[in-house]
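Okay, structure first, notes after.
Removed from the display is one protein chain of the complex; every other protein chain stays in position.
Our next item is chain A:
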Amino acid sequence: MIKLFKIKDQKKDDAGNANGRPVGKKQSAGELRLHKDISELNLPKTTTISFPNGKDDLMNFEVVVRPDEGYYLGGMFVFSFQVSPSYPYEPPKVKCKTKVYHPNIDLEGNVCLNILREDWKPVLNINTVIYGLNHLFMDPNDEDPLNHDAAAVLRSNPKLFESNVRRAMSGGYVGQIYFPRCCV
């Protein structure tokens, strides 16, 4: 290809940069796939989404879940989503920004949801994750605990668990830990 390279070299000398059109921002395959996922979102009634950085940054967004049944009815839970350029080969990073008394969400906002880690597959999408988060509030499970204490209470005394959840959501202490109010 040297011949071709030579020609290009001369062209460059002759025309400066004039024949090279500027190329705009690169959109990675991951960003495009995310664009597709977002434009096809079909959110459950309980859920809203917002884009704090405006319409052109889809890689960072917030999802608010307001469960309409179960222990967490009446609560409002904010999740931040961070999507990497290697999406969908990497799952989105999801954190719960609302401090919540929940067996599968720890006090730092880490969420134990299998499809966010070990069971993530590129065929899954943002919608699947949002449905997964909703499911966590319908059906908190004591088998994959991240908040050990909450899981133990749910297992041994569901009534106490329910009143702990209510106390935490309306702003109060469960044991030594204070939970700010998150009721709508």
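Basically, contacts are C-beta pairs under 8 Å (C-beta built on N, C-alpha and C of every residue); 3 or more make two chains touch, one makes a residue touch a chain; residues count from 1.
As a working rule, contacts and distances are computed from a predicted model.
Asks: The chain dropped from view, which UniProt name applies: "Methyltransferase small domain-containing protein", "RBR-type E3 ubiquitin transferase", "Trm112p-like protein" or "NEDD8-activating enzyme E1 catalytic subunit"?
Replies: "NEDD8-activating enzyme E1 catalytic subunit"
Asks: Taking the full complex into account, find the residue in A:27, A:82 or A:157 that is in contact with the omitted chain.
Replies: Considering all chains, including the one not shown, the answer is A:27.
Asks: Of A:71, A:120, A:137 or A:179, which one is in contact with the hidden chain?
Replies: Reading the full complex, the residue touching the unseen chain is A:120.
Asks: Going by the touch rule given at the top, which residues of chain A touch the chain that is not shown?
Replies: Output for chain A: 1-9, 17-18, 20-33, 35-36, 38-43, 48-51, 54-56, 58, 84-86, 89-91, 104, 106-108, 110-112, 114, 117-118, 120, 122, 144-146, 148.
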